[in-house]
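All remarks here apply to the structure that follows.
Omission of a single protein chain aside, the complex is shown with its protein chains in their original locations.
In this document, chain identifiers A, B and C correspond to the written order of the chains, with residue numbering beginning at 1 in each.
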Amino acid sequence: MIAGVYKPDAGSVTLNGARIDGRRPDEVCRAGVGRTFQIVKPFAGLSVLDNVVVGALNAASSVTEARRIADEVLETLGLAPKRMQAASTLTLPDRKRLEVARALATQPTILLLDEVMAGLRPTEVDQMVRVLLDLNKQGLTILLIEHVMRAVMALAGDIVVLHHGELISRGAPDQIAKDPKVLECYLGEEAL
Amino acid sequence: MTTEVVLKIAISGVLTGLVYGLMALGLSVIFGVVRVVNFAHGEMMTIAMYLVIVFFSALGLDPFIMLVPVSAVLFALGYLMQRAIINPFINRPEHSQFMLLVAVAIVMVNGLLLIFGPDSQGITTSYSFDSFDLGGVIIDAGKVYAAIAALIVAVALFSFFRLTLTGKAIRACADNYNGALVVGLDVKRLYSLTFGIGAACVGAAGTMLMIVTDVTPAIGPAYTLLAFVIVITGGLGSMPGAIVGGVLIGLTEALGGFFFTPSAKTMFSFAILVLVLPFRPQGIMGRKTA
Amino acid sequence: MASKSRISRRTFTAGIGAAGIVAGTAPFNIISAQGAPLKVGVLLPRSGAQAGIGQDCQRGVDVTAGLLKDLKLPALQIMNGDTETNVEVARARAERLISDGAQLLVGAFDSGQSTAIAQVAEQRGIPYVINIAAAPPITEQGYKFVFRNFPTAGRILADAFENQIEIFKTTGNAPKTAVFMHVNDTFGTAMQKGFTGVMGKFPATPYKVVETISYDGTARDLSVEVAKAKATNAEALVMVSRLNDAILITRELVKQRWSPKAILSMGPGWYEDQYIKTLGKLSDGPMHFAPWYDPNKKLAKALDAALAKAHPGINMNTNHVYTFEALLVAADAYKRAGSADPKALADAIRATNIKDNVSHGPGIQFDAKGQNEGLRNSAFQNRGGKLVTIAPATASNAKPEHPMKPYDKR
Partner (left out) sequence: MKLLFDGVSRSALILLALFFAALLLAPMVANDYVLVVLVTILYFAYAGQCWNIMMGFAGQLSLGHALYIGLGAYVTAALYVKFGISPWIGLFPALAISGAVGAVIGFLAFRFGVSGVYFAILTIAFAEFARIGFDHFTWVGGSGGFFLPVANYTQNDFFNLRGSQKMFYYILLAMTVGAFILCHLLLRSRAGYYWLAIRESPEAAEALGINIFRYKMYAVVLSAALTSLGGVIFAFFYNNLFPEQVFHISRSIELILGPIIGGVGTLFGPIVGAFLLTGLAESLREIMLRLGVDLPGVKQVFYGICLLLVVMFLPDGVWPPLKKNSALIATLTERRADHGAPRSQRHFEKLQRSEGRAERHLRSAARKDRGPDWPERRRQDYMLQYDRGCL
């Protein structure tokens, strides 16, 4: 809904004071919302670099500039060695990273991440988390949908736990992890 | 007088439309399940029509009896085509499938030209020139029989897909390819079956058309185009849609030809298509797509 | 060489009379002296949409060799080219045949393809004799190497009205009203364009046209068209059609229980073999006003006999006649030119004066545009599976039958 795919029945979405609800996805993106897809949608026939260049063109004024941005983003996400491969030849983790890279290259003010860690190995999760933390520090807002608790715990500063629509706990990650109510809900299975 | 003429033309349009609908039904079934647009559809029908001529001149069979053997042969043709050449193309992009079937169509048209020569051929049955007179409204008897047969075949096909296990399995394939694989359906075989059934529809339609018209090798593409227009108008992949589309196009062409100039009558069916597509891209009877 | 080619005209006409009887006399020397046969490229649409007509024309080509021999004309080496009913292919084939040594081109039935070939011929300076193609513009371009031995649409119409007046005078019973149906292709449109104008020049035409219906020749179903025509209650049906549609229309006439008093067809279709074969006794009655042969001419009889031998069961028709005549023109010009030099050939064709030909009219002569304006059209009728010529009286072999026997009384 934020990304503009579905129109809200009521209420509004604003970004930096401007309403973005009801706009088309591309307009939302140009307003500064970058998103990824839960089921990855790489431009399979294009190379990794070109995938990201397409994203970078959103903010860049020329193809040359877009290439530079794309190179930087690929470097950040550790995809640089694979920049010339066809996106279709990437493994799933790499594709997820590519999703992030592409969204990031649009130079958003807010980044919507939809389960980008799912299926990644713990070390890969950690790597991704580091990247996201860096970005966050540089002032990028991140909206994360994720069920890999390892990542959520590492990324979030303030956690709100909802159970069947009710607030059951709120606080910093380590506090939450110890909250008996939360532990009860999750049977401790994800609580590190 | 005018009302009678209009009524007569309208009825004639509906009757022809039913037969066209049966032909389009084959295309629709194939697309609905196999997801391949059969660009050689009309050409397959001309093969059926020539079969009718062969059976008729060799055995003197009545077209209504020929329905069975011709459909059977076409079923085999469709089954084999799917097995041998189309199957590897199931997952290829549309333009690649298009290319394949265009190539098949070229071979069919010119093969028929080689075998049967270029002249138009037809059959003459005892009822070829009969007509019913309903209070001044004259109705072509052949068309009535053909339309009834087309309806029967269509109903049989509906029941097959609704009632039989194989029919249900095919629908399952259409609904969810991976799901069908997971529950252990032999999807390849079902696809071939479907293509065969679609071809059999065309066979039946071709047989019925021979009662009312003639055939030349070059007529195939015109029928392919007609089938497209019907199916897209009615809803690609929708079985009732094909019949409804057929009737609609039949009626449009008949009335358009009567009230305007007949040489432009096919323009009206394209006009219907252009009108329908933007407002109901899924066709009149098609389900709303995601 | 020069002295020998001067003999041509008279020896040639005499030769026909003596065909097959007088052997071993002077004309043979001419042939041998002339040496190699003339290479003629024949371009016809033998596949694609017009395959039927193209292959029918080819029958006319097939019987030519024997007839030319009987006429003591030099032999032709036929080089076939299939235009595939496609303008580009026609052009490329023409170029190809010329590159392969064709010294003269013949073809191509269709006006579009003929125009494309005409250009090639003109640019390469190779004579081109059009067998059939009625669109007037082809010979209005000021071409030097293009010749057409086929009447234009205007000519066909004028003769049609003239013959109709004559016919209805003899029958004493004429239709008062008519509906004009024409196929919407090159030929049909050319005829439709000229129809009203030419009709105005023949005020004695007995009928008035109450409605004009144009239809698509490739249509699969013509019931609407016929219903529309029937609704006018006209007494006669004036047709410009092709074969398939003629068959479809006849079926509809029967099914819709409408028997016009007369069917006056100003084009192909209704007289063709396939029509007669398919419809049997229902094919009887239509009258045709079209480029035809004069059944009383000697060569017509010879061609008919040759066709009957080569293709039993095929009635001689326009396609055969004009394709053969195009080749006849070629052989005759080659004989008179005495060489295969294209310029000489073209000049020889321009000077053509064949009196003893197949088609109806004074013979084959070309005007400055390369058009044979002398061609006349006959009227003929389907009678018991055969075609009889009914007008003009000077070139006929039967009396017209009118009105037509109603379809339900057969």
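In this text, a residue touches a chain if its C-beta (ideal position, glycine included) is under 8 Å from a C-beta of that chain, and two chains touch if they have at least 3 such contacts.
This is a predicted model, so every value here is computed, not measured.
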**Message:** Need the list of shown chains touched by the one chain that isn't shown.
**Reply:** A, B, C
**Request:** Can you work out which residue in C:Q141, C:T170, C:N233 or C:N353 touches the chain that's missing from view?
**Result:** C:Q141
**Message:** Can you tell me which of B:I123, B:A147, B:I170 or B:I249 touches the chain that was removed from the display?
**Reply:** B:I170
**Item:** For chain B, residues in touch with the removed chain
**Value:** 29, 31-33, 35, 37, 85, 88-96, 98-100, 102-107, 109-111, 113-114, 118, 161, 170-171, 174-178, 217, 221, 225, 228-229, 232, 236-239, 261, 263-264, 266-267, 270-271, 273-274, 277-279, 281, 286-290
**Complete:** Those residues of chain C that touch the unshown chain are 46-47, 51, 54-55, 80, 82, 84, 86-88, 91-92, 95-96, 98-100, 111-112, 115-116, 118-120, 122-124, 135, 137, 141-144, 184-186, 188-190, 193, 216
**Request:** Quickly run down the residues of chain A that touch the omitted chain.
**Result:** 3, 24-27, 29-30, 35, 37, 39, 41-47, 49-50, 53-55, 57-58, 63, 66, 84-89, 102-103, 106
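Methods note: only the chains that are shown with their structure count from here on.
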**Request:** With chain centres taken as the means of their Cα atoms, state the distance from chain A to chain C in Å.
**Result:** 77
**Separation of mean Cα positions, chain C and chain B [Å, integer]** = 38
**Complete:** In whole angstrom, the CA-centroid distance of chain A from chain B equals 50
**Message:** Which residues of chain C touch chain B once you look at their complex with the stated criterion?
**Reply:** 46-49, 51-52, 54-55, 184, 213-216, 218-225, 227-228, 230-231, 243-244, 247-248, 251, 254-257, 274, 278, 280, 282, 407
**Item:** Residues of chain B defined as touching chain C within the complex
**Value:** 1-2, 5, 8-9, 12-13, 16, 110, 113, 117-122, 124, 128-131, 133, 138, 140-142, 209, 212-214, 216-219, 222-223, 253-254, 257-258, 261-266
